[in-house]
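Removed from the display is one protein chain of the complex; every other protein chain stays in position.
Labels for the chains are A, B and C, by order of writing; each one numbers its residues from 1.
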Amino acid sequence: MTAAIEVKAVDKSFGNVGIIRDLNLSVAKGERHAIIGPNGAGKSTTFNLISGHIKPTSGEIRLNGDVISGLRPFEINRRGLSRSFQVTNVFARMTVWENVRCGVLWATGHRYAFWKNVDNLPEVKQRTARILDDIHLSHRRDVPAGLLTYAEQRELEIGITIAGGASVIMLDEPTAGMSHAETDRAVALIRRLTEGRTLVIVEHDMSVVFGLADRISVLVYGNIIASGTPDEIRGNPKVKEAYLGEEID
Amino acid sequence: MAELIVISTLNGVLFGMLLFLLSSGLTVIFSMMGVLNFAHASFYMLGAFFGYQLTRWIGFWPALVLAPLLVGAVGMAVERYGLRNTHKHGHVAELLLTFGLAYAIEEIVSMVWGKSPMDYRIPAALDFPAFTVFSTNYPAYKIFMLVVSVTIFVALLIALKRTRVGLIVQAALTHPSMVGHLGHNVGRVFMLVFGVGSALAGLAGVIAGPSLVTQSDMAGLLGPILFVVIVFGGLGSLPGAFIASLLIGLIQTFAVALNGSLASLFGPLDPGLGPSPLTDIWNVTVAQIAPILPYLLLVLVLIFRPMGLLGTRES
Amino acid sequence: MRHLPIAVAAAVLMLGGAASAQETVKIGYIDPLSGGGASVGEGGLKTFQYLADELNAKGGVLGHKVEIVPLDNKTNPQESLVQAQKAVDAGIRYITQGNGSSVGAALEDFVTKNNSRNPGKELLYFNYAAVDPSLTNEKCSYWHFRWDASSDIKMEALTNYMKDQPSIKKVYLINQDYSFGQSVRSDARKMLAAKRPDVQIVGDELHPLLKITDFSPYIAKIKASGADSVVTGNWGQDIALLLKAAADAGLKVNWYTYYAGGAGGPTAIKQTGLDHQVYQITEGIPNSGNKAAMDFEKDFRAKVNLSLWYPRAVNEMRMFKAAAEKANSIDPVKVAAALEGMKFDVLDGGEGFMRADDHQFFQPIYISSFGTLADKAKEPFDEENTGWGWHLVSKIDTANAMVPTTCKMKRP
Partner (left out) sequence: MSNAASPAPAVTKEEPGGALSFYGVWLIAAAALVVLPLIFSSGGSLTSFSLIGIAIIFALSYNILLGQTGLLSFGHAVQYGLGGFLAVHMMNAVASHNWPIPLPAIPLIGGIGGLAFALLVGWVMTKRAGTVFAMISLGIGELVASSSLILRSVFGGESGITTDRTALMPLFGWTFGPQLQVYYLIAFWVLISAIAMYALTRTPLGRICNAVRDNPERVEFIGYDPHVVRYLAYGFAGFFAGIAGGLTAINFEIANSAYLGATQSGFVLFAAFIGGTAYFFGPILGAILVTYLQLGLTNVTSVSLLYFGIIFIGIVMFAPGGIAGLLMKHRPLIRAGSLGMVIPSYLVAAIPTLAFALGAILTIETVARYSGGEGEGSTINLLGIPFVATAPATWAAAAFLLVGGYLVARLTWLRVAEAWDRAATVARDRGYLA
């Protein structure tokens, strides 16, 4: 079986500074994969590389077996990969309902249609409503996204990300800045919504990581130093030395 | 012919340096604050008019110093009481504010000074031919303009390398997001940069006023070319702005000096064809299209190099 | 025109429709009163208001008071049409305009259409300064009358003068790149070739209209060509800057111009020190030597604080009165009929006439040079307080300032 995501020997440098060096990563289909590492290790850069936000200097990235490195983000998205952002990145002046619906439109085949009434598309309507329900924002459907609370915006962020029905979901620190209660809710949400899909997640909160992930990769200085199940990672001396020893005691 | 080349080169470099006096301020302001100051050419115009007025009152030399300072003060006031309050509404609102300002300044200037060209004369001390090339005089005042522009250019370079604000500006040019981390002083730095940028534009106005025309439409004539310069050079790139300024200055001057048209190159078209866009294009001379050359260049550069000559930034 | 409080009232009027008593003869003055050409437009307005006062002081036109209604067109053809429509809506039957042949063409077209669509509400268009020959040739209209000499008439007169000047050998043409500049250029080439085939055209330049801030590259070209005379139709800043750049570069040639005397021009010439090297071709000059004209000039300057830049406006208004009296009516249709072919003694002396074929007024043309005035008693008028003034060089009689027309006049 081909892996959902296959990163092979990817390098990325800005100017002379190499941020990612010889990155290799493989995420199997249906797997929940967490990427952890200290600040500045290149986690977000890795996300940006895979999702097409930036182009690798060298190396190759495959999605479900197809080469996607060098493609534009929307091309990658259309092939079934969707990502969220670390900094909340919603459509601030549009309502919650419209935010999610925008995420649904391409996937339901309406694309750039200018001859259809967007309010009269039953499939779009149902799907949007279901997602709103899923992210518990139905009661806020007509509020402009910019006016939501922080936690609500994070949930909306996830909603937009999954709206298109992508098979691979990438979440960049989905619980950052949340309280304990909110985090628990978000984790449950993520677990439920990514059922049957491939999930790649970057997260600082180790309880989230170890609670959620099937496999974990540890990124240090732009390089994966270890990859394995949570237990393997816990026991890996290299990880302990480079990362866990410092931050998790 | 040699005469034309020498004179055109001098004029072209001169015009280019004037453009750079303006585009450097515009570029720095844009890099730091993300605002493209639409009213920048209006500050140039204000410089010329202040220069004219002060010259009548207290003479050219004091005006040369005072007028740019005044324009700088106006610029700082615009930043402090206008842009700073508009910042929360985003860059488009800021751009629109400066657009409205450009409009208002032009109207105020023509209200106060009228629409006719001002009798803004070259100071007597500089009103003599500096040298003669093939029997054509080259005015000393133009040499003076060139010297002032180059001096400012050098001073600017030194200021960027040696002063604290200069270092901040440099950091902003390379890493725009850095500016956010300047701390509580950011407002003062912005105001200062905006003031210096406006003062530079004002200085360009003071020295260009007597040589070119001092009139209430001078901002409208120069403004669009200025934007071409900075987009062409690459938004936010100071070296890019420098190259683009000189290039456009030279191109515009040399285009005027050329007589060629397609008709003179390939011979006239069959007169039986009658008027059509083809005959229009065929017969137009390079000199006639000189003023639209910058815009043609802009389109070309955008097709082949959307970032501009030395630009690195997406938008 | 400037009563702020009426902003609201005027608005209501605009919607509610404004009709007014026909007791006064209203002449809509459609010219720039704001925007780039405002200073010129204001000068024209004052001239016409002075002339209206003059008529009114003598009992008006057939007992009707004459009123000038200012309508600001910002030198924009489209805005002119809005203003013309506004004039029609306000019951105005005469309009006058001068600045910009493009505006003139638009108005001529408007008047023609309006008069054919709204019989009984005819509008006459008195043109006092739009000089594009096409207005009285291919575009000619029965409802349009032009008092200014069109650019080809002036060129005819100028070349008739130049043909007797053996010192002119190499001529350089520099003009603004638009219809007027182009007709100056092509007429100059055609007429010089016919009258002085030995004269060499050493340069023929068209530059963008009102966009050049530094003419020194052009001056370098003129210098390189070895020209002894330059012919230019440039106006506004394009003539002032051209002369300034010439003086800077030390270019010594004679300048034959259409509009060097426009606002700011005399100051610029004085500044450059080109004493009697700049010639202008006009239908009248202040120092013409004609007593009546010079008395008029004196009174005009005293009251309006301007030099009389539009002697043709004087002819226009006085001739309007004469035509109305001839027709014994202020109805535009009758006045138009009376104007056709009408002979008239112009301000500066000599007879002119309104040719029926194309409604172009033909009149004596003057060539004058600008510089120091030798005899202050004979030539009392200077310009813009420079101490310099226009000196009569040559007067070309009406007969030598005639051009044929291609107009096929459609009469109602």
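Definition applied: a residue touches a chain if its C-beta (ideal position, glycine included) is under 8 Å from a C-beta of that chain, and two chains touch if they have at least 3 such contacts.
The model shown is predicted, which means the values in this text are computed figures rather than measured ones.
Listed by label, the shown chains that the missing chain touches in the whole complex are A, B, C.
Of the candidate positions B:Val6, B:Leu64, B:Ala77 or B:Leu96, contact with the hidden chain is made by B:Leu96. If you put the hidden chain back, the residue from C:Ala52, C:Ala105 or C:Ala338 that touches it is C:Ala105.
Only one of A:Leu105, A:Val168, A:Val200 or A:Val239 touches the chain withheld from this view, namely A:Leu105. Against the chain not displayed here, chain B makes contact via residues 30, 34, 36, 82, 85-86, 89, 91-93, 95-97, 99-101, 103-104, 107-108, 111-114, 220, 224, 227-228, 230-231, 235, 275-277, 279-281, 284, 288-289, 291-292, 294-296, 298-299, 302-303, 306, 314-315.
For chain C, the residues in touch with the chain missing from this view are 1-7, 10-11, 13-18, 33-35, 38, 42, 72, 76-78, 81-82, 85-86, 88-90, 100-102, 105-106, 109-110, 113, 117, 132, 134, 177-179, 208-209, 305.
In the full complex, the hidden chain is touched by chain A at residues 51-53, 72-74, 77-78, 82-83, 85, 89-95, 98, 101-103, 105-107, 110-119, 121, 125-126, 129-130, 132-133, 138-144, 147, 160-161, 163-164.
Criterion: only the chains that are shown with their structure count from here on.
With chains as nodes and touching pairs as edges, the resulting graph is of another kind, matching none of line, ring, star or complete.
Highest C-beta contact pair count among chain pairs: B-C. Centres computed as Cα averages put chain A at a distance of 74 Å from chain C. Chain A and chain B, compared by their mean Cα positions, are separated by 46 Å.
For chain B in complex with chain C, the touching residues are 1, 3-4, 7-8, 11, 15, 110, 114-117, 119, 121, 129, 132, 135-139, 211-213, 215, 217-218, 221-222, 253, 256-257, 285, 287-288, 290-291. Here chain C touches chain B in the complex through residues 35-39, 177, 205-208, 210-214, 216-221, 223-224, 237, 240-241, 248-250, 263-264, 267-268, 271, going by the rule given at the top.
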